[in-house]
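The structure under discussion is supplied below as structure tokens; questions concerning it will follow.
A single protein chain has been omitted; all remaining protein chains appear in their positions.
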Amino acid sequence: MASKVCVIGGGVTGMQVAHVLSTLGVPSVLVEKSSELGGHVPRLSRTFAFFNDDGFNDGREFTSALERDLRSTSLPDIHLNTTVTGLTGESPNFCIQLSDGSSVESGAVVVATGFQPFDPSSLKEYGYGVYPNVITALQLEWMLNPRGPTGGKLVRPNDGKEVERLAIVFCVGSRNRRIGAPFCSRICCSYSTKQASTVMERNPGAFVACFYVDVRTYDRGFEEMYTLAQDRGVKYIRGRVSTCKQLPDGTIAVRAENTLINKPFWGEFDLVSLSTGMRPCKDVDQLSHVLGIACGPDGFFLCREWFRHPHDSTRDGVFLAGCANGMKPIRNCMIDGASVAARVAALLQRTAH
Amino acid sequence: MSSKRLDAKTKSAEDFVFKDHEGFEPLADEELVTAYERLRDEEEAGSHGRRYPNIRRLYGTPFEREKDRRETRAWARKPEAGEMQQWYEMARTKPCTWWLENHLLARHALKGCMACGVCTSLCPAAEFHEDYNPRVIVEAALSDDEARLVELLKSETLWYCGQCGSCKPQCPYDNNLMRLISSLRFLAQLKGYHLCSVRGRQQYAARHLWGGNLWNRACSLYFRNIDPESHPDFGPRHAQYHSEVDQQMTRIGANPDTAGQFGGRKVPPETLEELRRCVAGGGTLALWKQLEEYAIEEARRMGISIEEYYERVRSEG
Partner (left out) sequence: MTIPAPPGETMTKEIPANDFFLTPSCVLGAVNPGTEVLVSRIYDLLGLRWSAAGNRPGSQCTCCTGMPSHGDVISMESTLLVVARLWSIAAEMGFENVTTACVTSFAIHCECLEMYEQEPDLTERVDRWLREACGRRLQIPRHVVHASDVVYRYRHTLAQEFMRYRLVEEKTGRPLRIVDHVGCHYAKVFPEKSIGGSEYCDVLTGMIQAWGGDAVDYPERRHCCGMGFRQGIIRPNRGYTMACVLKKLESMNPWKPDAIITNCPGCNVFLDKEQWAIRELSGTAYDIPTLSYSELAGLLLGWDPYDVVGIQAHTVPVEPLLDKIGIPYDRSREWLSH
């Protein structure tokens, strides 16, 4: 009887699942479509701060540590540049076909395919893709990373001048029925606050304004991070940004209403960062079809029962972990990965008898 | 009240009607209307087709307005005034909260609101009027609070919206704020709350300007309405153009006070009749009737004539 687990997705969640399975003595096949492990995390400049603002200073530090742990045993069999092309059989006797021509006999499948950031080009009012000084949060993150294109300095893309005035726009592509995305992407308020706080820490004279609808820094330590950001001088203006317009020198004029004082706001910024919401990974439709599992109305994979079986997909033996199952911060992905690994290991143990 | 018999075909009838502002009040409704229509439809052959030389002396006059008043009342009493007119007359007596759930425009206008402020940030009226905030109007509409709604309908701010729709493309709830405001403004007038604001009172002038043009010329704006006296801001070139507007319009192929299909055209009575029946069929006369009653009452209260009241609300503010 097969006792291997096929883990689809080599981001931090997939790595965690494979690693925890190893600690439980369960072998796995980790399938990652890109050329390296870690997913989105390696390009992050900071990971979410705990109480003392002492998260990792570079996402790669974290993913390298994870990868070391993962490769310390021979139990995970890692396939990079590979995708899943077919699934046959039923739990606990699956046969998974991979794009490299091989196939894997496995007792369970864990889908840890994560998410992709929303592309704000379709929201023409922000000028993304048209005005050089309008970027996305992930691009801001990479710019803040010492390994990034500017060595961690925040500069205007059009002329390289240092950024003194930064606008961070919340809810870009989320909480918007009009575009068919009524859901909240959960992590953006928190990562935006982290970014704003980082910028102020490095440049206390900067003017950083977060344009928010709500501040959903809800997890443990995040409210404290929000307070820290404000102590550092980040300005929070309650109003959704409606347009960004470029002035002759490339400066971006941002428009919103400051709803707490009922006044329209019109400000000029060196750089505007769009805190884009998240969408399910690009391959969600293909995977849903190949694996025979359903998605929810928000497009992410659907679990079978909300409370008691939150990791079970709608097909026996196929499990969901990490952001594929709904957006969550990195720490929660790690927790999720561990608990799915335990669930799967227990299942395999039962079926082995 | 004595009723003078009119012979609208003779010159003396023209003088009677046009020169003497108080001369036509004693006339019976039917005579007034008939005199107007005969004068309106009087034709003369022109180099570019049939011309109607009297329209320029009839439009926007106290005489035309009085005729409109009488006609509105008469039409509103007709049995074919119909279902929508009755609905509006009934709706007038209901609370504002009822209206928001039942009026065709209001029913689909709002799907909720997260108070994000995108509408206010894009609104040109909010830019120039410090006390105007469309988001707050949405909040009032969703509040289910009758007193707040009444306050809104009595306010000046309800009338600042320029109906541009800038608020529409970006609302994350896909709301139609522009039409919510149209709906609230209609209700404000039905209930008479528009009388509490300067801009609201202007609606009496609006009814006669657009409504009068529509009712009598099938077009909301008449080319002679854009005269230099009411549009001095358009400058001397416009004044020059306007002084020869008939010839200029004819020159480029339009139809100033003539039969035809382009600007300034005089529509045949059959078309006007169809149009009026469509307007009446949709219940608009309930509004016009109400506006007239409120105006007459206000004029009486102020001790002025209805025409003086009309001039006052047109230029106030």
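First chain written, first letter: the chains are A and B, and each begins at residue 1.
Assume contacts are C-beta pairs under 8 Å (C-beta built on N, C-alpha and C of every residue); 3 or more make two chains touch, one makes a residue touch a chain.
For clarity, every value in this text was computed on a predicted model and none was experimentally measured.
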Residue of B:G49, B:G112 or B:G235 in touch with the missing chain, whole complex considered: B:G235
Touch criterion as defined above, residue of B:E25, B:E101, B:E244 or B:E293 at the omitted chain: B:E244
Candidates B:H48, B:R92 or B:R199 - the one touching the absent chain: B:R199
Chain not shown, touching residues in chain B: 80, 82-84, 88, 104-105, 108, 124-125, 127-129, 159-166, 168-169, 178-179, 182, 185-186, 189, 198-199, 202-203, 205-207, 209-211, 213-214, 218-223, 225-226, 230-238, 240-241, 243-244, 247-249, 251-254, 261-265, 267-271, 273-275, 277-284, 286-288, 314-317
Residues in chain A touching the chain absent from view: 121-122, 124-125, 128-130, 243, 245-248, 253
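Simple rule for what comes next: only the chains that are shown with their structure count from here on.
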Where chain A and chain B are represented by their mean Cα positions, the distance between them in whole Å: 56
Sites on chain B touched by chain A in the complex: 111, 114-123, 126-127, 130, 133, 135-136, 169-174
Interfacial residue positions of chain A with respect to chain B in the complex: 125, 171, 175-178, 213, 238-243, 255-259, 262-265
